[in-house]
Structures are given as structure tokens and as C-alpha cells.
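Since the structure comes first, as C-alpha cells, the remarks are kept for the end.
Note that one protein chain is taken out, while the other chains of the complex remain in position.
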Amino acid sequence: MDKSKKYLLVAIVLIGIISTPMLAEETSYEERITKIEDELAETKEELAETKEIILKNETYIAEVDKKASSFDYYGYVRSGILINDSLRGGKGGPYLTPAGSVGGPVGRLGNEPDTYVELVLEKNFYMENDSWAKYKIMIADGQEDANDWTADTSDLNVRQAYAEMGGLPTFEGTFAESSIWAGKRFDRDNFDIHFFDSDIVFLAGTGAGIYDVKLSENWMSNFSLYGRDFEDIGSTDIENYILTMNNYYKKMDYYGKWQVMLNYLFAKDNDRTDPDRADGGANILLAHHLDNFYGIGEGFAKTTIQYGHALGAQVKGIGSEEELTEDANAVRVTACGVVGLAPNWKLAPAIMAETSEDRYVDGDEYKWVSLNLRLSNEITENFEMVYEATYQYNDLSPEGYDPDGSDPRQSVNGDFWKLTVAPTFKLDTKSGFFSRPEIRLFATYAFWDEDLEDYSTSDVLGDDDFSGGSGLNFGAQMEVWF
Amino acid sequence: MDKSKKYLLVAIVLIGIISTPMLAEETSYEERITKIEDELAETKEELAETKEIILKNETYIAEVDKKASSFDYYGYVRSGILINDSLRGGKGGPYLTPAGSVGGPVGRLGNEPDTYVELVLEKNFYMENDSWAKYKIMIADGQEDANDWTADTSDLNVRQAYAEMGGLPTFEGTFAESSIWAGKRFDRDNFDIHFFDSDIVFLAGTGAGIYDVKLSENWMSNFSLYGRDFEDIGSTDIENYILTMNNYYKKMDYYGKWQVMLNYLFAKDNDRTDPDRADGGANILLAHHLDNFYGIGEGFAKTTIQYGHALGAQVKGIGSEEELTEDANAVRVTACGVVGLAPNWKLAPAIMAETSEDRYVDGDEYKWVSLNLRLSNEITENFEMVYEATYQYNDLSPEGYDPDGSDPRQSVNGDFWKLTVAPTFKLDTKSGFFSRPEIRLFATYAFWDEDLEDYSTSDVLGDDDFSGGSGLNFGAQMEVWF
Partner (left out) sequence: MDKSKKYLLVAIVLIGIISTPMLAEETSYEERITKIEDELAETKEELAETKEIILKNETYIAEVDKKASSFDYYGYVRSGILINDSLRGGKGGPYLTPAGSVGGPVGRLGNEPDTYVELVLEKNFYMENDSWAKYKIMIADGQEDANDWTADTSDLNVRQAYAEMGGLPTFEGTFAESSIWAGKRFDRDNFDIHFFDSDIVFLAGTGAGIYDVKLSENWMSNFSLYGRDFEDIGSTDIENYILTMNNYYKKMDYYGKWQVMLNYLFAKDNDRTDPDRADGGANILLAHHLDNFYGIGEGFAKTTIQYGHALGAQVKGIGSEEELTEDANAVRVTACGVVGLAPNWKLAPAIMAETSEDRYVDGDEYKWVSLNLRLSNEITENFEMVYEATYQYNDLSPEGYDPDGSDPRQSVNGDFWKLTVAPTFKLDTKSGFFSRPEIRLFATYAFWDEDLEDYSTSDVLGDDDFSGGSGLNFGAQMEVWF
């Protein structure tokens, strides 16, 4: 072999040596890449399937959500016992004083002997176009009977049954934010002083109305017609109708929101029962709502003044009192709020005062002022001490008014004081005055001018068992709303 | 160096030049493929984990679904106010005429002064083998009192409480599709003319039965025994029992479905109250159900004829009337339906007529015919105008029948007319006559032969406040079922 051939051979062998592993590698790459390609394709397919399943599940969840959301359950409940210092059944209630007969409350803490329940079931309807409707029914009962079977004294009744709808495409411009309703209901915009168990306005009955009519940039109004029943005369049901215009000025800001509510009432046949009774009336509420405590601290505050005439002289329960005379006049002022005092201390002061004249009888006069202070001190995550002090001034001249026909009311003038301490358990004491449920023990000491016991023989202070100017009650209670 | 060597060197260098990047590439591939393999393995693992999570979630959703589905909430409600043209409480109701005392209704639209609620809670039980059971309770109340607290007049009561089960493996052949039930209930197959607020058949009470027994290919039957209570005599509760066989021939097709319902009644002690009263009876219903409007258009139609004797002479509320004599006979015919007239127009005509003799007293005779037409005109997505016209003919000869013992009924003969216009809001006007909720305003003008006011002093037309042959009512109402 010549050199050239030898060199060629060397070159070929070299090429062979170099390229053989390359070819082997090549085969190995081929296999690996093919395997990867296959597995990746599989994986992608699996992922696609998985995403489909997820989509299906999302639809499923949405359906289950829709099912669960179409129903809502709400309630308010209090239930407990009140025992007096001779270990007998205690008496009480926020309206136990003479002023209570004309709406003057005292603090409710450690002062409630009843089981009161409100059970609300709601059905929700949702449309694709974001319009909605709801139907709400409330069944309620109030009982002082502690037994577990109270059929004989049951007051179970339907307090609300109404439908409301909103977000309707047909409603535009001024009405774009409006909702309409009809049926039996508590008005949406009623508000209260919880600690007195007293609404400031309680408008309720059967009727229809429209909420959130935007009259201008800063002026929203509600319009409604409510019907209510007074007692019958023979086969005539005396109906009382209430036309309401309820106005809000400005959105809530640091300086608050103003409300002016106007109610006009007519009850054509009411003077058939007694010619002095009013067959109509009107009232006005001016309210200022703040979401801080008068600029002093976090919390809220509400300040109101109400004036009513004739049937309107019942300034709280609008249109609910048929005994009012055509000359009746009433003025009520309230202020209340909640404020954080210090870490773990919260304070809720409230005042309510009213003067009314010619209310039930020509020349009568009812004056009262109620002051209440509830204080809570968080001790642990689940335990707080709650204190409440009430003072009420009574100056009532009923001029012999005798609603039951057997117990003419006497003029009285005097003070009522109530002090309560209530060790309270809750799920989270940090969550504030209004979080519930609460389970509380309590002791309440009350004292009053004995004069107040003369007002009526049928009210709590007039009771034989509740005399001598003072009383001690203790007990336990649960309270929940949701 | 010789040429050969030089060439070899060139070859080697060339090989080197060519294979170096190849080797570099090789290293790069190795890294990339290895990385891919790792990542792919990871991704597959992640995907597997994800799928496990999805599986777990599916189980979770199914559990939540089961929880949500085990409960159902249903209801029917109407609530509103009726005001007359002197701004007093209006009177009305579909049974306000003399014929109403024997079941003759007039149109309900703009004619209902009450708040009536039916609240239904259902518990569902599902088995793996597709058998099922349900328990249903209905609580209901009816009130004309517009107030939000009606404890004194509350009629809250349990109208239904029954269990039903079906799909049972034990049930085969003829019974393969059957379900069984026991308890207090409205029969499943009751049906009504909504616009009259009148059932055609209303079978209800406490008992037991079986539905959907397949007697032949085209013949399905229900069998039931219902108990009902008549008034007591001393400690004896007079019970009325109703044996029912309810038959359906053919499945629904273009030519409809036929129904033959047979009821046999026995109330052993009913003649102890009054020897003329029936202690038994029977009736028959022949019904034809169409899912189009008599071949004319889309909609539905129902045509029925009923005959009853003795206790069976109450042909609607089967077994609900104890005052019927042993000679009583009644024949009733009805026809009703719904049809689309034109785009945005729907029509619902209805007729009901009855003649009965020897009903409560030997020789009495009650004849009446009610015609009703409801028309709806969709204006926008949320607003429609609804119109209703009713005519009723009354020819009643009660022969001094005096159910209250103080108000013998007088013979009357005359006509009643009612016209209502009702602007109506709903979530979707396209969804038809029977979709709810509806919130409606309305005005109703009715006029009648004054003669009709003489029938009874205790019915609506006999009322002092409702005289002079005509009346105008207006108001607002919500209606919802779900």
C-alpha cells in the first residue's frame, strides 16, 4: 500500500472514529426527543382535558352557588330570663315607666324578660343583565312565657312579605339607580337607637314605593304609599294611609349626610270612632347622619328632630296610633352614637326627649327625657364587661285619659334610674358593639320616684309586685342578629 | 513534510473543523434535552397533582351541592292594598258576588285586598340507586290587615306536611314509575284557573296514596285515600274520607291528554248534625288537557266537565263542604287557556259555569256563569300593560238557606262586570303570563245589578260601604311564586 492510500485509510478511520459516537448519539437524541415529543403531546392533551374539566366544574360551582345564593336566611332574636331578688320572675322592658306609654324608653340591657324572634327567609332572583328581584318574608313572635310550648299565647305572625326589584334596563336617567317594591314591609330606611330598643323612625305597613330616585346630583329621594289598619267599626275597616317622601342630601362625607323625611297621613273614618280623633296628619323628620362620632373619634353619630301634628304626632311609629286627637302636637329630639374611648373601651351614649300636647285628650301634656350610656370593656378575645346606665325624667299630665276604660291614668312627675352590669361572652370582642351572638349574664338595679307607680295600675311600675321605688333583677340572655 | 502527510493534516483539520461545532452542538443538545426531560417530568407530576386536586375539588363541590340540594325553598305570595274612590279601604276578592258563596269567582286582577303567603320548605333525600324521598312542609297565612304586626288576626297554620318516595327498586312492572306518599297535602295533580283564583280540582287533606300506576301502555292511574274534618258534635270529630282514582289516557300529544277522576266520599256521622245532610257522595271529572290553544296557536288549553252528587256536589274542593244535602247535584264546566295573539300581546280567556240543585235546602237552585279575559301587552323589557275584563251571571234561589243562623239568603238574579287596567313591572316581560315576581299598580271599575246586594248582609256586595251598583278601586300589589 502506498502512503497516499494509507493516509486515506487513516483519514477514513479517523472519520469513522469521530462520527460513530456521533451517530450513536444521534440515535439516542432521536429516541429521547421523540419520547419527549410524545409525552409533551400527551401532557398537552391531558392539560386541555383538565382545563375542560375545570370549565365544567366552574359551571357546576356557579350552579351550586346560584342554588345556595337564591336563598338567604336572616334573623333577630333575644331570649333569656329575668329573676328578681326574691327569686321570683322579674319584670322589666324598655317601656316599663309611665313615659313608656308614650314611647319613652329606658336602656334595654339586663331589662328584657321576653323571647322575641324574627325569622326572615329571602328568595333572590338574578338576571343576566344584572337586574334583580327579591322576595322577603318575616315571621315573628314575642313571648314572656318561658315554657317550650306556648301555643296558647303564641303571637306568631307575618310581619313582612314583599317583593323588590332593581337594576331594570327600562329604568334610566333619574331612575337609573331606583328600585321598586310592593307588599308588606318595614321601610328600608328605618333606623333606631339599639340601646333603647327604639326606632327613631319606624315606617311599616302594606303598600308600594320607589327608592333612590336621583332628583339632582346631591339629592336622592324615596316615594311610598303605606296602608295601615286601625280598629274596625262594624264591618268598616278603618285604613290609615301614609304618603312619604324621604330625601337625602349629599353623599356621606366627613361632615355627614342630611335627611328630610315628610309623611302625610289620612284615615278618613278614624273620627267615626270618636269625633275628637284625627282623620289625618303629617310629620317631618330632620336627621343628620355621621360616620364618625361628632368629629371626636371613630364610630358614628345620628342627630334628629321630629315634629308631628294630629295623626302625625306619633313621630316614631308613623301612622300607627289611632287615638291621637286632631289637635295633637309632638316634638322629639334624639342624638346617639358609638365611639372608641381607649383600646378595649367603647362608649355608646344616647338621648331621646319628647314633648307632646293635646295628645289623647284636650289639654294633656307628656314630657320625658331619656339618657342612656352603654360602655363595653374587652377583657379577653371572648369576654367583655358591659355596663349601662339610664336616667329618665317623666312629667306626664294625661288629664284622666283612660285607654282601657277602667284605669284612668294619673298625672305623675319623677325620675327613673337604672344601672346594669353584664359579663358578656362573644366570638370576638374586638368586633364591636354590634357583633352578635352575645351570651350575657347581668344584674340590674333600678330606682325611681314612687310617684311614678301611680300613673297606671296596669303598667309594670304600677304592678303590686313592683313597688317601693327600687328593684334588683338578675338573669341571663342571648341576643343574635344575622 | 511530504504531500501525503500534508493532505492527511488538511483532512484532519477539516474533520476537526467540521466536527468541533458538532461536538459543541452535541453538548448543547444534551443539556437542553436533559433540561426538557426534567422539566417535562416535573410538569407531568404537577399536572398529576393538579388532577388530584381537581378530583378532590369535584368531590367537594358534589358535597356542597348535596348540602345545598337537600333543601329547597318555595313560595306563593301576594300582598298589596286596595283603596276605593273615597280614599277609604277598598273591598274585593274573587268571591265577592253572591255566586261566590257557591264557588263562582270573578277575575282576581286589581281585586285582592289581602296579604296571602305560602311558605314551603322541602327536604330531599337521594340514594345511590336513584331512589329518592322528599318531605315538604307548607306554612300559610292570609290577612286583610295591612299592619306589620297581626298577631291577633294571624291565621298562620300548617297546610301541608307530607313525605313522598319514588324510584324504589322494590317497585317493578306496573309500579316501576310509581311514587307513594302519606301525610297532609294538596294533591299533586290539582289544577286551577289562575285568573279566577280558583282551582278546577282541589283535593287536599291528610291521607296516603300512590301516583303513576301504569295500568296499560296508555293508562296511568293514581289512587289515594284522603281524610278531612267536618265540624265536631260533642267529642265526636266527624271525618270525611275521600277515595280517589285519577286516570290519564295517552301521553300528551297534539290532540291532548284525557283525564277521568273519580271520587267516592263517606262521612258516617255527618247526618248527626242535621238529618238532611249527606253522609256520603261521589263525583267525576272529565278533563281534556292541551299544550296548544285549541289548535289555534301556541299556549295551552284545558276543558273540563264535573258532576257531583250529595257530598260530591262540591265539585272543586273535594270533600270540603259538610252542609250539602243527600239530594244535592251539581254540574260544572270550565274552559281556559293562554295564547299568543301577536308579538307582545298575550291573551288568557276563561269560562266557568255551574248549576246546582237541592244543594243546602230542598228545592234550592244556584246557577252562575263567569267569563274572564286577561290581556297583556309588553311595552318594554320590564314593563307591560295588563287588562282584565270579567262578566258574571248570577241566578240564585237559596230558598231561605241561613248558614249563620241570622242572615237568611235572598233569591237574586243579575249581572256583575269588572274592568281592570294594571301597569305591571317584571324582570322580563317576554317570559310570559306566569313568570313572577310582578309589581303592579291597578285601577278597577266594577258595576252590577243592585239586586245582587240583597243576597246576604254579610258578604261584600251586601256591605253598606259597597252599595249603589258600582265601585272604583285602585292600588298596588306584588305577586310572586317560585
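When the chains are written out, they are named A and B in that same order, and each has its own residue count from 1.
Heads up, the rule we're going with is that contacts are C-beta pairs under 8 Å (C-beta built on N, C-alpha and C of every residue); 3 or more make two chains touch, one makes a residue touch a chain.
Since this is a predicted model, take the numbers as computed values, not measurements.
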**Study point:** Touching residue (missing chain; options A:128, A:148 or A:217)
**Key:** A:148
Check your understanding: List the chain B residues touching the unshown chain?
Key -> 3-4, 6-7, 10-11, 14-15, 18-19, 22, 25, 29, 32-33, 36, 39-40, 43, 46-47, 50, 53-54, 57, 60-61, 63-64, 67-68, 70-71, 121, 123, 125, 127, 131-133, 135, 137, 139-141, 155-163, 165, 168-171, 180-186, 204-208, 225-229, 235-239, 241, 266, 268-269, 320
Study note, to complete from the structure: Logged for chain A, residues touching the omitted partner chain are 2, 4-5, 7-8, 11-12, 15, 19, 22-23, 26, 29, 33, 36-37, 40, 43-44, 47, 50-51, 54, 57-58, 61, 64-65, 68-69, 71, 73, 75, 77, 79-81, 83, 86-89, 115, 117, 119, 139, 141, 143-151, 154, 156, 380-383, 425-428, 437, 439-441, 463-465, 476-480, 482
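One rule holds in what follows: only the chains that are shown with their structure count from here on.
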Review point. If you fit chain A onto chain B using the CA atoms, what's the rotation angle, as a multiple of 5 degrees?
Key: 120
Study note, to complete from the structure: Note: chain B sits from chain A at a C-alpha centroid distance in Å of 34
